[in-house]
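All protein chains but one are shown in place.
Should a chain be cited, it is by its letter among A and B, assigned in written order, with residues numbered from 1 in that chain.
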Amino acid sequence: MVDYLLTEEQKMIKELCHKIALEKIKPVAAEYDEKEEFPWPIVKILADSDVCGVYIPEQYGGMGAGIMGMAIATEELSWGCGGIALAFAATGLGTFPILLFGNDEQKKKYLPVIASGKKLAAFALTEAEAGSDAGSIKTTAKKDGDYYILNGTKQWITNGGEADIYSVVAITDKTKGARGATAFIVEKGTKGLEFGKKEKKLGIRASATREVIFTDCRVHKDNILSREGMGFIVAMKTFDSSRPGVAAQAVGIAQRALDEATAYAHQRKQFGQAISSFQGIQFMLADMATQVESARALVYSAARMIDAGSKDIAKVSAMCKLLASDTAMKVTTDAVQIFGGYGYMREYPVEKLMRDAKITQIYEGTNQIQRSVIAMNLIKELAKNK
Amino acid sequence: MNIIVCIKQVPNTTQVRINPETNTLIREGVESVINPFDTYAIEEGVRIKDKTGGKVTVVTMGPPQAEDALREAISLGCDEAILVSDRKFAGSDTWATSYTLSQTIRKIKDYDIIICGKQASDGDTAQVGPGISAHLDIPQVTYVRKIEEISAGHAKVERLTEEGYEIIESKLPLVITVVKEINEPRMPSLKGKMRAKNAQVLKWNADDIECNVNDIGLNGSPTRVIKIFTPPPRKGGEILKGDTHEVVAKAADLLKNVIIG
Partner (left out) sequence: MSKNKERIQVSKEKCVGCRLCVTVCPFSAIAMKEKKAVIDLEKCNLCGACKEICKFKAIDIVDISSQVRFVDINEYKDVWVFCEQKKGVIQSIAHELLGEGRKLADKLGVKLCAVLLGEGFQPKVKDLYARGADIVYLVDDPKLKHYQDDPYTNVIVKLIHEYKPEIFLCGASVIGRSLVSRIAVKINAGLTADCTGLDIDTEKRLLLQTRPAFGGNIMATIISPNHRPQMSTVRHKVMKEAVPNSSRAGKLILKTYDDTVYSSRTKLLDVVEEIEETVNLSEADIIVSGGRGLGGPEYFDMIRELAKVLNGAVGSSRAAVDAGWIPYSHQVGQTGKTVCPKLYIACGISGQIQHLIGMQSSKTILAINKDPDAPIFKVATYGIVGDIFEIVPALTKRFREILKK
């Protein structure tokens, strides 16, 4: 084991979240995956265990364990099930805009209920024609006195329909381009806020993915995050902070695949001996282990940089997401290979890991976008140093 | 309501392996955990507190490292913890153990209900809970699967039997031993773990609880273990070979006499 010199508090989070993953999530993961149900009973356990508030400051009822605490928790919970863990991780994504840009009132109103696990949150940016190109969103927010009227449809919103608190980015002034978007907090139950049907997915099937539909939805100006025109800044800064979370999810899934593959290789006998005694398998396991550990190391470094208040986090944050998700895809694929025919069967746990891993290469910015972010920053740094 | 929960630290059987050559338990490296049945006792104690108010005091008798079990109990919602530890307790059988725990409870003085797991997973005797109630001379209900009512001075509980259950009413104070069916223990919470880390665990020895020296440890234990041995290993199983029809026919043949005889 690599010693990451975790603090007492971080060790506690790791230990507790692993216990929850092992005892409460792992035994039901296959069932939730099969039924595509939202894991409310697990959310309740996370709430009762104070896990929902790990990354929220103590003054708002959380543990104040920062992005590092969030990453550790997400990693361990994802070891149990990447889909179930997402109820927690996607709430984080929906909460970061409030944490980073909310005013005191907004923080006091929303953070404690999220920290206590009474309410889940979601982040609503993506639309049918605005994926990687977030600038082309069509949802509008038109000013009407003290209110804004939202119209449009957000697509593939994780926790959509289940969450009570939505951070939404909408266009307030088309003419201003990148400065024309604004972020709002919209609560479930607001008139004009509805949800589409639940999507059927390849993996992370315990998570809920829905359309979030605004039809003349009136939102008070007090619900604006930061100020009008800051929508894309809010979104980009949110992603900079949230990417270690997605990366941690990928590390958790990858670690589980490694654990399953190692145990299986040790127990499975062919040609009269355990297949772990074959060098072909040994090399695969060794590579998998090394890759998982490198991904984890980079995720923790990024999380620590963010917690330390470093300004330049976009690059490392993108790097850790890129490395961890590519690693998860590779390691889970290799785990299926080590399991052979059994690995392809739903009765065994590894095919699900492979399905769950795929999304980590896609959401919160595809890995192609991550590479663009990294490259842009390289060029920026070069220009600065000249 | 003042609730006392008695727990025991035991080796984690999920980690216990059998040495196939000697057929003995491999205990090295096995971590210690709270006896699984006691986790239900803790949970039930905390649930009663949540309903009626009051506090849960968790007690264990054991070596100094049993403090870990008490801290875990605090992280699960217990308020106070007492470790009863003394070299003089070494060699206690269930008589002496229940005496020692009853003396501890006498010293705590204020109690309405005492909750124990139905038995410990290492000894499996199920004797300490009833022993405590006998020493304290208060009523007991064993194998409780549900607390229907509990209020000042009175409780109504369901007791699991081989055929079903009994509904029993009792005055308090009362000792109950609980079965797994009674609840689903909660996970510890992060705040609970923090509290547990900083909590003070009271440490009492034989003098603190005013034990009669002839009633504790080996002196106070009527029973003596004179031999420990491993039973002959089970004969390695015979795997029946063939298609479904063949193996079923073979199995039926082999088992016919067992079933009819």
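Simple rule for what comes next: a contact is a pair of C-beta atoms (placed from the backbone, for glycine too) under 8 Å apart; a residue touches a chain by one contact, two chains touch by 3 or more.
What you see is a predicted model; the values in this text were computed from it and never measured.
Visitor: Any idea which of B:Ser85, B:Ser98 or B:Ser189 touches the chain not displayed?
Guide: Per the contact definition at the top, the residue touching the missing chain is B:Ser98.
Visitor: To test your reading of the contact rule: which positions on chain B touch the chain that is missing from view?
Guide: 13-14, 16-18, 23-25, 36-37, 93-95, 98-99, 121-131, 133-135, 138-143, 156, 159-171, 174, 179-181, 212, 214-215, 219-231, 234-240, 244-245, 247-249, 251-252, 254-256, 258-260
Visitor: Could you list which residues of chain A touch the chain missing from the display?
Guide: Looking at chain A, the ones touching the missing chain are residues 27, 31, 267, 269.
Note that only the chains that are shown with their structure count from here on.
Visitor: Touching chain B in the complex: which residues of chain A?
Guide: Against chain B, chain A makes touches at 8-9, 12-13, 16, 19-20, 23-24, 45, 48-51, 54, 63.
Visitor: Under the touch definition given earlier, write down the residues of chain B that touch chain A in their complex.
Guide: Of all residues in chain B, those touching chain A are 186-194, 197.
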